[in-house]
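Quick one: this structure, given as structure tokens, is what I'll be asking you about.
Chains shown are a subset, placed as in the full complex.
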Amino acid sequence: MTRETGTRHRSSVSQQPAVEDLGFARLDLDRVRRTGDPEVVLASHKTPAQTVEALVHLAAAHPDRAVLATRCDEATRALAAGVPGARVDEVGRTVVLGPLPAATGVVAVVAAGTSDLPVAREALTTLEVSGTGADLVVDVGVAGLHRLLAQRDRIAAADAVIAIAGMDGAMPGVIAGLVEIPVVAVPTSVGYGAAFGGIAPLLTMLNACAPGVTVVNIDNGYGAAVAVTRMTRRSR
Amino acid sequence: MTRETGTRHRSSVSQQPAVEDLGFARLDLDRVRRTGDPEVVLASHKTPAQTVEALVHLAAAHPDRAVLATRCDEATRALAAGVPGARVDEVGRTVVLGPLPAATGVVAVVAAGTSDLPVAREALTTLEVSGTGADLVVDVGVAGLHRLLAQRDRIAAADAVIAIAGMDGAMPGVIAGLVEIPVVAVPTSVGYGAAFGGIAPLLTMLNACAPGVTVVNIDNGYGAAVAVTRMTRRSR
């Protein structure tokens, strides 16, 4: 006698028109109006079919703007590649559907090392979908401080910084002491041993001596991009 | 000179007739009389053959009611599919044998996101085997509060709630502040980074500001269903 929400025909009687019921998901079609954040599907823990179906429905409901799927594994990316117009990023593991907005402003996306690139690319794609410009700076960890100092003015010229680092996670705090713009720090799971899958850089960033730093979840390039878009939207 | 309990003929001399000794297991044939909980085999850490053999013996000892195996991996489900009358759930990873009882009462099984469906289905199947009715509500996380509020009355009409969430695990506490029925919270391993395989939602639920919440182990849909059945049995 189990009654389930999931039969698709029931969604037609939903009293919340801004929700679409796919049976396995209730799409929040209203997020952009309410929060300004992009429409997104988090692919991890979903089947490839679930992710792609959700993404296609989001795109259909928002024909005028891009929608995004993140954390797409290889099978999901392969399936998505068959969707007309889909743009797949193999490094950042994202899929985008629909027209990109014009970009305004600029966010410096700074990655401490080459191994942090997947997270940086997830952030870059999210910024694109959100209509926020970006400037990528890679491999400027604090072990060779001159590499970072050489990029200081370029970073300081942005509206905000997304600072991405694994291992000791020291770079975001150093940057925050050099510039006056907001710094959103992203710890990554890059490292080994006592890096504990990102716990070490996460703690470093939460304890950064320089006070302009705020932090998002480990490897969360998407969340960092949404947050800096909220920060920079008003000033543009 | 090692003496082992496990030789099957020894079980005949057991002084506890309500235990059946399979060599590798001592089936508790008496649980339903003692606790009212359904007969169950936890398949993880067992071989497919051990699980299926134990399930078949439980069914034979209880011809009048359904018995259940949970956490069945693909090989176990495949083996079980060959047992006459077995009902296999590929999403919830359960196998059921024997006649289902009539369902009475209704438990709202509320899953925050699509990715929490496997845990929800394990709970639903356990409720079925326990003779408890269910109403499944999916994808009502707190990030889009209107999706949850739209289902509030439906949830409040149930006898109890099983509230399932990963990531921040905030949904069960919000529900407990909206209804007057018991809320059993199930943290799931859905999430990444600082979700730590379910620790984050587990802690959120244990610290829920609304006091009606009790919590079970991470991903433990089965345990939640048994607990709410105990709660609702008397009032039916």
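Here are some notes:
Order as written gives the chain letters A and B; numbering starts at 1 within each chain.
As a convention for this text, a residue touches a chain if its C-beta (ideal position, glycine included) is under 8 Å from a C-beta of that chain, and two chains touch if they have at least 3 such contacts.
Since we're looking at a predicted model, the values are computed, not measured.
Each chain in view is the same protein; 2 are placed here, and the whole complex, as held in this structure file, contains 8 copies.
Here is the rule we go by: only the chains that are shown with their structure count from here on.
Superposition on CA atoms relates subunit A and subunit B by a rotation of 90 degrees, given as a multiple of 5. Centre to centre, using the average C-alpha position, subunit A and subunit B are separated by 35 Å.
Considering their complex, residues 1-6, 14-16, 18-19, 24-26, 28, 30-31, 34, 42, 44-46, 50, 54, 71, 187, 189, 197-199, 202, 217-220 of subunit A touch subunit B. Of all the residues in subunit B, the ones that touch subunit A in their complex are 103, 106, 113-115, 117, 124, 127-128, 133-140, 143-144, 146-147, 150, 166, 190, 192-195.
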